[in-house]
Structure formats: structure tokens, C-alpha cells
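A single protein chain has been omitted from the complex, and every remaining protein chain is retained in its original position.
So, subunit A:
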Amino acid sequence: MNFVKILNSKLSVEEISNLVSSPSCGAISLFVGTTRDNFENKQVVQLEYEAYEPMAEKTMRKVCEDIRRKWKVEHIAIYHRLGIVPVMEASVVIAVSSPHRAEALQAVQYAIDTIKSLTPIWKKEVYASEQAEWKENKECAWKTGKILLDKIKLESSEEVRVPDVQEPYPVPTEVPPHFIQIKAGCKEIACRISSFIKRKREQVNLGNIQDFCYHGNATASDSSCARIDALLIRRKDSKSHLRVRRVLNPWGPQTRGIDPGSMGCTNPQDPVKTLFKMNVNEKSPNKPDISVGMAGPVGIEERLSNAECHLKLHGPVPKDIYSRLKQIEDRILHLEGLSPEYFQFWENAPFEEESEVKYRQTRKRTYSTAELENKLCDLEYKLSVKGK
């Protein structure tokens, strides 16, 4: 509902605020314009308001309609007082209620700005020392419409101070027109800014709703609560609703199946080589490097394929030597888990595979990968020495 009134009596802020309150509203925004006791160091004794009442009321009703076109608000109350208004009392009270605060706040701002610029109401200030004078609002629409420069000066339309209009447009008149880039009126600018803010808020709001409150096909309702409604929709590759982007780096050690941290690898370009070098050097620092490629050092390839064959690992083998070992280990573990007696059966039987035979006595020990590596290297070294 719209409550528009022009009164000759004191305005009650509380009554007006009660008028607009509504159970469906979460916000009442209130603007109270009060009279001041001074203007430019002049003591103001008394203020008097006069209105072209039917037109003022019409204009104020139009402001209400404009607000309803722009924002979703529940009730609007615009009360203006006429006649003598003692200092500190309210001359204008605007109250707007809306379900959410943003609308009410913006609507009130718009209302007071528009009222100051369009409503035919006049204020006379009576001073202690000087002659009384009729004030002029800086926002007065038809005055600003006449003078472009004046329009630009008006950007701070929310300024509550009653402007001094007696000064006849001082410095800005000297600004050459080609220096002025913004030629839209202050209302237009304010409108653009507010609609920009509104649009951004809507975007953020929608984003939040989609992130936290999206229930499949359920339509978004006005009353939602993120805390209660939030559903965790995992994004691809992510543990939460946040998007995660993964980069596959084919040159890095991890994508090649090697964890440089645990393996003590210092050369990510060729972890295998580095590893071999290190292990060998640890044991006997003076021995020469074994030249190894990614295919594996001499003999290892054969042993690996033997082991794979024995474990019935058919199909494509990974290029990386560690992946192959891992595959073998996994297979062994798998078989062991599948039927423990399998290994007991083999315990007494001689192994065809060299390495397996060698470690038969310690079969029940659990080897770490590194230990296995060391042993393999050791063997490999011996083999290569033999070969020489």
C-alpha cells in the first residue's frame, strides 16, 4: 500500500513506521529529514514549508508508482509536513518495507531524491540576523534541466545538506565543455550505478544459490537458507563444490610413476638413472655407473619378463620399470590374498626364476620397494661385472 500525506501537524516516525510494517517483510527502511538550526553560520529561527498540495500529493504518488516499478517493495509511506516546523523536528518521513533490505534502502534513497527534485514544496528559512529566504534544492529537476553544468555538479545527490543556491554557479562554468566526459544527469548516473549494483548482486546471489542450494529440479524459492539447504555437489576432480583444475604434466616424475620424495630422486629428468646411480654409489662409491636407459639395465628386462610370464601377467607392459615392478608386486599380493596356500605350495618347490630362488629363505619377510630395488641393483651390478 502507498501512504502519502501532507500534514500540518507533527510527524510521528513511529506511527509511520508502523504503517508500513508487514509480516512478510524483513526490512523497513526509514528516512527522516529534520530541520537544522543553522545554515552557513546563520542562526535559523524558524522554518516554514509551503506546498502546491494537490500537485505535491500527485507527485509523491507517482514516486510510489516509480518505486514499485523499480523494486519489489511492500508498503511505502511518504509524509511531508507543512507550515512552521520547529528546529530538530521531522519535515519529511519516508518509510518503505520490503522482504529484503536492499530494495527498501534503494527505494528510500530514490524517494527522497525524487521528492527533492520534483515535488512542489517550498521551504522558507527565517534567520535571526538576516532577511528570511526561500530555499532552492540543488536537485530541483527543472532547474538542473536548464543548466547542464549544474547537473554534473549534482553527483552527490544523497548529500543531505540544503544547498546554497544564492551563489550564482561559481567556478564550474569556466570548464570548457569538451573536458566534460559525463553528460548524463545525476539521476541517470545514480540509476545506472544502482542497476549495476543490483545486477551484480543478482549474479552473486544466483551463483550462491546454484553453489549451495541447488536441489536438482526444484525451483528456487524466495525463502531459502544456505545453512540448511546447502547440498554438497562435488565438482569433477574436487572434494567440494569448488571447481578444481588439474594439469597433466607428462614430464613430471609423478606422472611417470615415480615419487621423487620417497625415492630420493634428485634428477626429475631421468629418475631411473639417478636412482641407480645413487644406490650403486651408496654401496661402493668407486664402482662405475651402470648405463641404463628407460628399458632397464642389461638383464633386468629379461628378469622382469620372466617374472611377468610366471605370474601370468599378460597384456601390455608399462614402459616404466617401476610400474612394471609395481605390477608384479601387486600381482603377487593379489595372488597371496586370493589363496595363501598358493605360496605355501611353492615354498618347497625350486624356483625357476633366479631372483626368487635366491631369496627363498627369507620369503616370509616383507620387503619394501626400496629394499627390493637395492637387491635388484646389487644383482645387476654383479651381473655387469661378470659380463665384463
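Assorted remarks:
Throughout what follows, a residue touches a chain if its C-beta (ideal position, glycine included) is under 8 Å from a C-beta of that chain, and two chains touch if they have at least 3 such contacts; residues count from 1.
Following the convention adopted for this analysis, contacts and distances are computed from a predicted model.
Hidden from the displayed complex is a chain whose UniProt protein name, among "Cytoplasmic tRNA 2-thiolation protein 2", "Alkyl transferase", "Molybdopterin synthase sulfur carrier subunit" or "Conserved oligomeric Golgi complex subunit 6", is "Molybdopterin synthase sulfur carrier subunit". Among A:4, A:121, A:304 or A:325, only A:121 touches the chain left out of the display.
Touch with the chain omitted from the figure is made, among A:29, A:109, A:137 or A:327, by A:137. Across A:77, A:95, A:112 or A:376, the single residue that touches the chain missing here is A:112.
By the touch criterion stated above, the residues of subunit A touching the omitted chain are 33-35, 49-52, 54-56, 58, 80, 91-92, 112, 115-124, 134-137, 140-143, 146, 160, 162, 165.
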